[in-house]
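Below you'll find the structure I mean.
Only a single protein chain was left out; the remaining protein chains are all shown in position.
Per-chain residue numbering starts at 1, and chain names A, B and C are given in the order in which the chains are listed.
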Amino acid sequence: MRRSRVIEAWTYEPLERFVRESGARLTLVMTPAGQVLAQFGFARAVDVMAAAALGAAVFASSSEIARLLGNLEFSTLHHRGHRFGIFLGGCAVPRGRLLALVIYGEDSSVGLVQLFFDELVRGLQEAAPEQERSRPVLAADFERELNDSLASLFGR
Amino acid sequence: MIAPLAEALDRMTRVGGVWGALLVAADDGLVIAEAVMEGIKPAAIAALAASLARQSGIASEAAGAGTPRFLHLQGAAGTLAVMSAGDGLLLVAVGSDEMNVGLARLEMLRAIEAAE
Amino acid sequence: MSLVNFTTREITCKIVYYGPGRSGKTASLQYVYGRVPQDRRGRMVSLATETERTLFFDFLPLDLGSISGFTTRFHLYTVPGQLYYDSTRKLVLQGADGVVFVADSQVRQLDENIESLQGLQANLVAMGSDMRSMPMVFQYNKQDLPSELILTPTELDDALNFWALASHSSDALRGVGVFETLRAISERVLRKLSEEAPA
Partner (left out) sequence: MMIDELTSLVDEYLRSPRSLAFVDLAERLRTEGRLEAAVRVALTGLEHYPTLSAAYDVYARILLDIGDLDRAETIWRELLERDRRHVGALTGLGGLYARKGDYDSALDHLERALSVDPADPAVVQALMRVRRAAEDAEGDATSAQASEQTLFRGLDGAGRGMLLADRHGQMLGGRLETPAGDEVSEPAAAHVASVAREATRTADMLGLGPWLWLTIEAAAANLHLSAPDDQSLLLVVRDRSMPAGRLARLAERAAETARGWLGEQIL
């Protein structure tokens, strides 16, 4: 079973070291809108896209509460369950803000996750590319492919 | 910090060779209270001491020795002492390789009795 | 903001179904969830109250396959309709690449539609966007009800559609018009991507 799926290659090394040292079960790196950049660990433990969307939502709503309190922002959020703990942390890179959702079990702790999370943030910041040069994305005649794709989705 | 706890940590830091004393939540590996010298990182001590205590506990049970009460990790240039204070708490002392572990251990026992 | 990766050639876009309470936003996603093959979508996440009212959002990830050589994914979200939830609506709207405004065609709901549309405009402005720059389409839902209870699409266009946006009639429970609306908003989102690169 592949232990990692990396959409952006520069995240691989800092993420691999973090999971090894912290003993986390799964770590997702994503945009504040919940789009996954990289995942490392036992992905079968959770539906990754749903977890990313929910993690981003938790971080968004707690940041909103922080704003209401006049507090700049919570840097990390932690929720300890019976068997698993969830840890959410922000990380600023040249392209903007990223979030990490860490799921850890009984063989780790929030202390270990926090200890090595600071190192992960440094690693991601060092590895992150500058803002990607803007380039046109799709061919002008993309509509045909879009229609075909949607039609097949809906079995039409 | 409630007085007896602060006092107990302060007394631990007076033991020869001690760089810092902490009260740590064992499950979470988080600092509850600390008295450490400049340059000593309490968060790292708490996380690693708690993890070492957990692993040692598993090994001790596996060896039929039961639940650990006190750990003494000796390094070539430093020492870590960890005592279970009950209720998921750990008392931790970190110091040089010259640390008087016997005395640190006594101060920890005194701190636990004072808290009871 | 669309996540475009030129290295692995993947695009992920966020589309938000917005509108007053009970207008058919969640029903539209549930129809899509029911029609799309399992390997082309993720699990549908619904953060709802006990009475099945959307509390925070519904979330449905769709895999559209390869478009112009880019593996394209859409994340569909709905917002809670009740006025009370404006702060959570704002959060869900963050990072949206396109909006479907699901209006309730019933005559007695016109004020709620207008109020919700004004809320959307305010939230978009607060995000540094607006109705002209955000790809958006209207979905006039519940057109299956008796004609005396509902406004016609033309009447709804007059009351709501000040920007001459595309609008589609729908009956979300039976899925009528849902596919066409999703196709319309997908086209607008991707056209915006093909005209100018990501911000």
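Here is the rule we use: a contact is a pair of C-beta atoms (placed from the backbone, for glycine too) under 8 Å apart; a residue touches a chain by one contact, two chains touch by 3 or more.
Just so it is clear, the model here is predicted, and its values are computed rather than measured.
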item	value
Contacts of the hidden chain among displayed chains	A, B, C
Full-complex contact with the absent chain, from B:V15, B:A35, B:A49 or B:L90	B:A49
Hidden partner chain, residues of subunit A it touches	6, 9-10, 12-13, 21, 127
Touching residues (missing chain, whole complex) on subunit B	44-45, 48-49, 51-52, 55-56, 58-60, 62-80, 94, 97
For subunit C, the residues touching the chain missing from this view	7-9
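By our rule, only the chains that are shown with their structure count from here on.
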item	value
Category of the chain touch graph - line, ring, star, complete, other	line
Whole-Å gap separating subunit A and subunit C, where each centre is the average of the chain's CA atoms	24
Between subunit A and subunit B, centroid-to-centroid distance (C-alpha), Å	35
Between subunit C and subunit B, distance of the C-alpha-averaged centres to the nearest whole Å	56
In the complex, subunit C residues that touch subunit A	1-8, 10-12, 14, 35-37, 40, 42-43, 45, 47, 56-57, 59, 61-62, 64-68, 70, 72, 75, 77, 87-88, 90-92, 94-95, 179, 182-183, 186-187, 190-191, 193-198
For the subunit A and subunit C complex, residues of the former touching the latter	7-9, 31-35, 37, 47, 49-50, 53-54, 57, 60-61, 64, 132, 134-140, 142-143, 145-147, 149-150, 152-156
Subunit B residues within the subunit A interface of the complex	24-25, 27-30, 43-44, 46-48, 50-51, 54
